[in-house]
Each structure stands twice: as structure tokens, then as C-alpha cells.
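Complex shown without one protein chain; remaining protein chains in place.
A and B label the chains in the order they appear, each numbered from 1.
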Amino acid sequence: MSGLILGPLVAAALAFTFPKRGRGMAWAAAGVVGIAVLSLIRAVLGGGVQSHRVSGWGAPLGIDLRADGLAVLLLALTALIAVAVTGYAAPYLRAADSPEARHRERYFWPLLLFLWTALNALFLSRDLFNLYVALELLGFAAVALVALEGKGDALRAALRYLFVSLSASLFYLLGVALVYGQCATVDLALVAERAPRGPALTVALALMTGGLIAKAALFPLHFWLPPAHANAPAPVSALLSALVVKGAFYLLLRLWFEALPVFHTPAAARLFGMLGAAAILWGSINALTQSRLKLLIAYSTVAQLGYLFLVFPLMTGRDGRFGAWCGGLLLLGAHACAKTAMFLVAGNILRAAGHDRIRELAGIAQVLPVSAFALGLAGVSLVGLPPSGGFAGKWLLLSAGLREGQWWVAAVILVGSLLAAAYIMRVMTRAFAPAVPGTWVRPVPPIMEGTALALALVAVGMGLAGSWFVELLWLGGPWP
Amino acid sequence: MPDADPRLYLLAGLALFAIGFYSLVVQTHLLRRIMALNVMGSGVFLAFLALALKAAAPMPDPVPHAMVLTGIVVAVCATGLALALADRVQALEANEETPAPEEPPSAETGSEPEDAG
Partner (left out) sequence: MNVATASLSLLAVATPAVMALLLSVRPWREGVKRATPLAAAPALVLAWANPAGAQWSLPWLDHPVLELDAVGRVFLAFTSVLYLASGWYARGYLAKDPNPGRFYLFFLLAMAGNFGLILAGDVPAFYTAFALMGLASAGLVFHRGDAEAFRAGRIYLALAMVGEVLILTGLVFLVVAGDTVTIAELHRGVISRPALPLLLAGFGIKAGALTLHFWLPLAHPAAPVPASAVLSGAMIKAGLLGWIRFLPLGEAPLPGCGITFIGAGLGAAFLGTLVGVAQANPKTVLAYSSISQMGIIMTGLGIAAFRPEAWAEILAAVLIYATHHALAKGSLFLSIGPAHAARTRLQRSLTGLGLLLAALALAGAPLTSGALAKTALKANVGFLPEGWALALGVLLPLATAGTTLKMARFLWLVWPRPGHVAPAAPRGLWLPWLGLLAAMLAGVWLLPGALELLPAKLAPDKLWSALWPLLFGGALAALGARLRRWFSGDLSRWLPAGDMGVVIERLLERLTLRRPRSDDSDAGRSDDPAPAAREVLWSAYAARAASAVTDVESRLRAWPVVGVVWLLLFGLLTALLARAGH
């Protein structure tokens, strides 16, 4: 289990020291993590929740790592996306042999590996303070990756992202301090056991939650996301949209349902649901008005994150609990794959056309048929058409909503689907229009198109593996 | 000052946090905002130390101290990263010859994507 953290960490250090070996290090880390994740999945499916005490020290003083179904699922998802991005980034970064390009490539690999380390640490950590450290590492790597482009817009977006990320982390850390003051521990399980009811922990939960929703870009604190995600290089945008924002969401799930489950109230959960609903509508409407493809995709992320927060109000009841949990996480996985595919396609389009202005993108289907197909498939999953993971997730959320009698959730999901269809169609009708001569100037290497397609296929096929998801998520989840 | 009420430190920490957050939101100069973040961080650390005292033991609890040490390391890294980025932004803006070098444009107008509208 510690290989999952040490593997990419060592690779990152080596990639930084030996810049020419960056890509090799990424593949080596991918190999190590891949094997570790697969064996961990087997262990969890076979023997339930797995834990590991780092160097033999246990909680409360030492560091405990713990892998339940949820953690394993996210580790696997991270590995999948990181591998795809690794495959894609090599030709992407070598587009031009300029000093800037070499500089970019020199720092991309170590940062990618640091990001991966931070994510794995986040998913495996079991105490609030370690989670803080992992969250900060994640934020640093993400900010540096956004700044990699080195242009004014990217730097400004990165700086804004850093400010939000740091202040959000401090909110979270203040909450951790209050929790420690009350429980004299930061271990998730021990906190859940000891937590005394009272205003101090209520404020602590509010502080931590308040920080995390900014990191998860929940409406109306999504303001930093579109510029950061749209101005980063395509593989970085993919990582950010697919994984980094999900890290904060994951931590919220742990806090609300594992560490302090007795503290959340239906009213607060409903607030989350309403903000999520507002995010779906506002993000989709903004996506409809964008003139640049990458901004459209970034706003679509804002909308899709909203769906995840619909899980909270549905988790307050009895009947829909497990369905909502599974539905939300299936949506998370499907969105990660679909959104990565979309950003990679956007990268291909940028490469081929030199810009991503939607109005001038006629003929993608003719020039880049594989990319256009990948975009369409990813769109199928975002809209929630079967058999995609997006469909399975929305189906589960819808049934949970109807079972709980919370019809407004169902209505929001459906309106969101229609809006998603509208903004996807905006791009797709353009894609099928006849190409204008002179629009498409540069060829795109097949591997860049292939990785996008592979991820889109995973997103669409994920619905078929829904039962496997459900089985895995049952293990170690917040059920009696 | 073993006799001072630890709650005082806690309140002071919270006050620092609030002051820091206020400045972060209101200030436009990048350096000041980075300072503001550090003030916020100091507030959190102070709160940690206060809570370590609060435990009804003769000696303060060492675990929060360890956490604060780690937190300081993280804060130093963060400040370094922020300063580097701010430096690059200002250098770029100086190149672009934007007016008012005293008060460089704040990030929110700066990071408007070119054709977001």
C-alpha cells in the first residue's frame, strides 16, 4: 500500500533530478502503481477493508493507511487517468522543439508524478492532518501545472487558484485544530467514536466543509475553476477536471459520513443539494454561452460537480442511501473519464487548428474522425444516455430521489441532462459541418486521438460494469 | 505565561485568521495578499497551540506542536510558490506596460479569459 505513495514520489524525485528521463519515470511509476492497485483491489474484494501501519507505528501517533471500496475505486480511477495522460502528454509536449517546450516538458513529468502521489496519499490517509498535507501537496502540484504554460492568462489563473486553494486549506486546518481540541485525536475512526456533541465540533465541521467546497468548486465558489482549467495545457486540464476537484469531494464524503456522521443535519444536506442543483443549471447555462471549446468543457465540469453534491440530501433518508452513494460515485467515475477524453480532444483540436473557437471549428469529423467520435461518446456519457456510466449514475440518483420522495432532485437531473445535450450538440453540429479549407493546419499523432477515444469508451462502457462498482462500494462504506 | 487563559490564545488565533481573510479578500496588491495568507496561517497555528494547552495535563500536548511544525513547512512552501508566481505575473505585466506600477491589476480582472464573453 505504501508503494502507491512511494512509487510515484520516488519517480517524481528522480524525474526532477534527471530531466531527460521524465517520461520513463512516469511509465515506471505507472507500472508500480498499476500492479499495486490491482493487487489491492483483489485484496479488498477478497478480504474486505485493508489497512497498513506505516513503519509499524499505529494511530494515534503513527500514520495509518486504509483502503476500503471507495478508496480503491478512486485509486484505480486515478491510475487509469494518469496512465492515459502519460501516454497523451509525450507527443503533446514535444509539439515544438523550442526552449519553452523543453522547459515545459522538464517540469511536467515531476509535477504530474507529485500530483499522483498526493492523490494516492489523499485516498489512503486516515487522519485529518495527513489529509491536510495531502490536500496541500495536491494543490501545489495542480497550481504549478496550471502555471506551466507560462503565459499571462495561465499565470494569473494559477495565482488565483493558489490563493483559493491556500485559504481553503487554512479553513480546513482551523477545523482540524478544533477537532483535535475536542477529541484529542485526528484519526477518522477515533474521531467518530469520541466526538462529543456540542457547538465546537459543529463549527469545526462547518469550517472544514466551507474550505472543501471552495476546493471542490461548488457553485457559487466555482469562480476559479474555468480560467484555471481552460488556460492549462490540455493534459493538465484533464487531470484537474477529472481528479483534483474530486479529491476535495472525496474528503467531504469522508468527513460527513465517516468522521462526523452524527453532526450533519438534513437541512445542511439540503443546502448542499440546492447548491449542487444551482451548479448544474448555472454551469450548463454558462457552458452554452462560451465561445471557446475549453471554457465550455470547464463550465461543464462546474455543472457535473453539481450532480455529486446531490448525493448529500439523498443520503439523509433510509431507502435511497446506498443507491445515491453508488450513483454519485458512478457519476464521478464516468465524468472523470468522459471529461478527460473531452479535454484531450480539445487539445487535439488546438493542435490541429491552432485555436479552439467553437464557431470556426467546422469539419472536425472530417479531419479528426477519431477525435470527433471520442467527443461524441464522451458527450453521450455526460448527457447520461445508456449504456454509459453517466446513465447508470443518473439512473441510480433518479431512483434514489423518487424513492425518497425528493422529486426536485429528479427534476434537476433531467433539466441538467437536456442542457448538457444542448451544449454537446452545439459542438457536434459544428463538428459535422463541412470543413473550411485552411482551418486545419497541423496533423495530430494517432496516439493523441487514440487515448481520448479509449477513455471515452471506458466512460460509455462503465454503465455495464455498474454491478462491479456497487459491489466494491459496499465494502467499508458508511452502512451499518 | 502558564497562568494566562488558553482561551485568550484561541481567540487571538481566530482574530488573526479573520484579519488575514479580510485582507486577502480586500487587498489588491499581490504581495499583501500573500502576507494576508501567512497571517491567516499564523492564526491557525496559534489556535493549535492554544488547544494544546487546553488539555487538562500539566504539560502541553506535544502532538499539536508537531502538527504546527509540519504546517509551517507547508506554509513556507506555499509562500515560496506564491511569490514565484506573483513575480512572474508582475514581470509579465511590466512587459505588457500596463499602467499604475504601484497597484498592479488584481488577479480577478487579469484572469478574465480573452473572449469569455
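The rule we apply is simple: contacts are C-beta pairs under 8 Å (C-beta built on N, C-alpha and C of every residue); 3 or more make two chains touch, one makes a residue touch a chain.
Predicted model, so just to flag it, every value in this text is computed and none were measured.
*Asks:* In the whole complex, not just what's shown, which of A:A12, A:L65, A:L188 or A:I213 touches the removed chain?
*Replies:* Here the residue in touch with the unshown chain is A:I213.
*Asks:* Out of A:G152, A:P387 or A:P478, which touches the unshown chain?
*Replies:* Only one of A:G152, A:P387 or A:P478 touches the chain omitted from view, namely A:P387.
*Asks:* Taking the entire complex into account, which one of A:G31, A:G48, A:G198 or A:G354 touches the absent chain?
*Replies:* From the options A:G31, A:G48, A:G198 or A:G354, the contact with the absent chain belongs to A:G198.
*Asks:* Pick from A:G56, A:P99 or A:P434: which residue touches the chain that isn't shown?
*Replies:* Final answer for the missing-chain contact: A:P434.
*Asks:* When the complex is taken as a whole, what residues of subunit B touch the one chain not shown?
*Replies:* 21-22, 24-26, 28, 106-108, 112, 116-117
*Asks:* What does the interface between subunit A and the hidden chain look like in terms of residue numbers?
*Replies:* On the side of subunit A, residues 171, 197-199, 202-203, 205-207, 209-210, 213-214, 220-221, 223, 263-268, 271, 275, 285-286, 288-289, 359-360, 362, 380, 383, 385-387, 391, 394-395, 398-399, 402-403, 410, 414, 417-418, 421, 425-426, 429, 432-434, 436, 467 touch the unshown chain.
Quick note on the criterion: only the chains that are shown with their structure count from here on.
*Asks:* Inside the complex, what are the residues of subunit A that reach subunit B?
*Replies:* Going through subunit A, the ones touching subunit B are 60-61, 129, 132-133, 136, 140, 143-144, 147, 150, 152-153, 155-160, 162-163, 166-167, 170, 173-174, 176-178, 180-181, 184, 226-227, 230-231, 290-292, 295, 357.
*Asks:* Using the touch definition up top, name the residues of subunit B that touch subunit A in the complex.
*Replies:* Subunit B reaches subunit A through residues 14, 17, 20-21, 24, 30, 33, 37, 40-41, 43-44, 47-48, 51, 54-55, 61, 63-64, 67, 70-71, 74, 77-78, 81-82, 85-86, 88-89, 92-93, 96, 107-108, 110-117.
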